[in-house]
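Removed from the display is one protein chain of the complex; every other protein chain stays in position.
Chains here go by letter, A, B and C, matching the order in which they are written, and residues are numbered from 1 within each.
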């Protein structure tokens, strides 16, 4: 059902807004409609009080298929969602948010990946190893978002990421999953890990 | 409608109070009534539980036009709001809050401005640049608030600020916008940036 | 009205609990009943879900006058409240909470007072000065609370405190005011100042 799907995004957006991950209209959430299109938050809306009017449906080529309100424009960052749904056919939702912590972590490395600490929480990302050694992909930010999307497409076509999450420098984290619930769990875990990484540096260990 | 306007301020004040930006009666919010006057929170009220009785309407000269309760006094900081509405005729709302972070950031510079980091979030302040270089105006604090207001008027008459926000040392941030929604978005973004600035110093980069 | 008074404390306790200032049954709140007695939270109750059954009324000598439930015992810290109401006849409420920040600040000095930073928020404690220089009284902690209470009595009998608040080392802050609203405002301001003091040390200024 369309309204169920939008309600799922509305509820998630309000929760992420309250946690400070989507302030000032930042970020965007999407959910797959069918194999060839997805619903995404329209541009410029406060994420703490979305309504069913605040969405756009676009196909994997980025063409608008349906507007829940005639004034809506798709987010500038829709191209990143297109790439995720194209690369990962099993993905049913894709969440992009801007926590302060994600931005701080994105500046900890000049390389293309960030090493994650060996926390038990890593199991929640689907990695069952003792003392797990996992890396999260990191991309450069560009004013033109399609250029970022292309970089993601190019790199992930060559080698799949280790976990269903990626960072863009100064521009938040993006996660995806096989259901909205799984996607939210992944987001909570990566944001938890960001908080851990920053605090651990602070105490001069890890 | 008067009651709609006051309800907008009541709701915003409660949210900012809960975020720790308006504790102990600190700060004040205003919304334009017409081109020549605005409603502002009365002095000494807890911002977490304002009612429609807790406002004063003043004109651009600071004269009281209307009281929502006969005991109300305009806030001591009304003069700053007068200056903002005088300088920026398009401003429909002006929010002044006191976060811990704003006060900390206000002590990071002895100059008249603070440099902001090149976050993607800067786009939300209306600045669309790659690697944006933006400064926020900083003013000295004085016991007599009209003296602060005069300094703002004098400096901004010579050169407009780059973004719709200003800091007063040890005395919080003030933002304004073309609607209450835009003003709140701007406030959320500048407070986000303050958190980023402080944390980034902590981790010895930026 | 008794029930109005208790409801005021119940509401305040829930809010302070949610802010992390009264976790694990810590702290206690009181409100004056008449010039010779006050209601105080009973010992060992979770402050997030008090009911009207969770209070004790004691007189200024610490004798129990009334129990809202027969099993109630007065808090071990009642003696501190006795001293406050005895020394400050205008006090109508007294709140004692244990934030992490208060305990950290209490370890920043070996002296009998902590210097507060010159924030605009200081005005909210009744100090109207440019660049205000204010100190908060600091007391040693003892296993026997009446010994702490005696130290407060002795010192404040010689010289009144500059502001209506005091710290006990590793044992939280106590504030009082001419109404429950004023007492809560004072508490919010001193906790705000504690957060500022700690963060300012962190960034190596102030």
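Convention: contacts are C-beta pairs under 8 Å (C-beta built on N, C-alpha and C of every residue); 3 or more make two chains touch, one makes a residue touch a chain.
None of these values were measured; they are calculated from a predicted model.
A.B. asks: Mind giving the shown chains that are in contact with the missing chain?
C.D. replies: When the entire complex is considered, the left-out chain reaches A, C.
A.B. asks: For the chain that's not shown, point to the residue among C:32, C:98 or C:123 touching it.
C.D. replies: Of the candidates C:32, C:98 or C:123, C:98 is in touch with the missing chain.
A.B. asks: List the residues of chain C that touch the chain left out of this view.
C.D. replies: Residues touching the hidden chain, for chain C, are 20, 23-26, 46, 98, 100-101, 103-104, 107-108, 141-143, 168, 170-172, 198, 201-202.
A.B. asks: For chain A, which residues touch the unseen chain?
C.D. replies: The missing chain touches chain A at positions 117-121, 124, 128-130, 181, 184-186, 188-189, 191-192, 195-196, 199-200, 202-203, 205-206.
What we mean here is this: only the chains that are shown with their structure count from here on.
A.B. asks: If you fit chain A onto chain B using only Cα atoms, how far does it have to rotate, to the nearest 5°?
C.D. replies: Angle of the fitting rotation, chain A to chain B: 90 degrees.
A.B. asks: Which residues does chain B have that touch at least 2 chains other than itself?
C.D. replies: 202
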